[in-house]
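Down below is the structure, laid out as structure tokens.
A protein chain is absent from this complex, but the other protein chains hold their places.
Up next, subunit A:
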Amino acid sequence: MADPVIQASDLSLTFQTGDGPVHALKDVNLTVDKGDFVSFIGPSGCGKTTFLRAIAALEHPTSGTLSVNGMSADEARKARAYGYVFQAAGLYPWRTIGGNIRLPLEIMGYGRADMYDRVKNVLELVELAGFEKKYPWQLSGGMQQRASIARALAFDADLLLMDEPFGALDEIVRDRLNEELLALWARTEKTIAFVTHSIPEAVYLSTKIVVMSPRPGRITDVIDSPLPRERPLDIRDTPEFIEIAHRVRDGLRAGHGDAV
């Protein structure tokens, strides 16, 4: 078995605030293997985004160890080991869609011809071929978020970190993007870490569901999904799907310590 992509042991992260310390993460242990699609689900304040940001080395743990691709998180960031998709698309309004996707490539010093090919490929991958010369304001919210995914895929990172990327979109667009994301995951064989607060989204997408609870932020349950990798949208009506969704809901309720 290859080395795990993400390995956290006894990871804690405390923010010092004016109202005293906030334990965003406490004693988190988790292993994510190559090719996994792992979702982090939990109510706000449970540390799911903080954990993702710690993997990305945007936050630094106070104690415990965290390795990404066998390196420290900081080294992994410097090695450009992951692509990060934020809650908002965050495209630069002064760059075209193609220009936005070229941004990481320019920073990482890719060659001109290589950039051209890569932009073309990822635009096809997220079904935005032909929109290269459009500006962000000319695209709908869902298309903008797709462009931001393309931006994270444009360079060679095996790990994709996604922080509630579809949180601001309506349910119809969201279903469609979920389906596309699965297809994209199957085609690119990336490891994906995905933060969400939607139970159906987590169950539908993931091979591994990490249920978290707040105060202090911790993992209450890790569910390895028995669902097949190939998942049509109507898999959500099968008993297996509903059973996993129940387990997630129970985990969330238990973590809260009272009825949700």
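Heads up, the rule we're going with is that contacts are C-beta pairs under 8 Å (C-beta built on N, C-alpha and C of every residue); 3 or more make two chains touch, one makes a residue touch a chain; residues count from 1.
Please note the rule applied: contacts and distances are computed from a predicted model.
According to UniProt, the chain absent from the figure is "Putative aliphatic sulfonates transport permease protein SsuC", selected among "Putative aliphatic sulfonates transport permease protein SsuC", "Uroporphyrinogen decarboxylase", "Probable glycine dehydrogenase (decarboxylating) subunit 1" or "Na(+)-translocating NADH-quinone reductase subunit C".
Among A:M71, A:M108 or A:A129, only A:M108 touches the chain that is left out of the view.
Screening A:P4, A:G47, A:P61 or A:G83 for touch with the missing chain picks out A:G83.
The chain not shown here touches subunit A at positions 56, 58, 77-78, 80, 82-84, 86-88, 90, 92-96, 103-104, 106-108, 135, 137.
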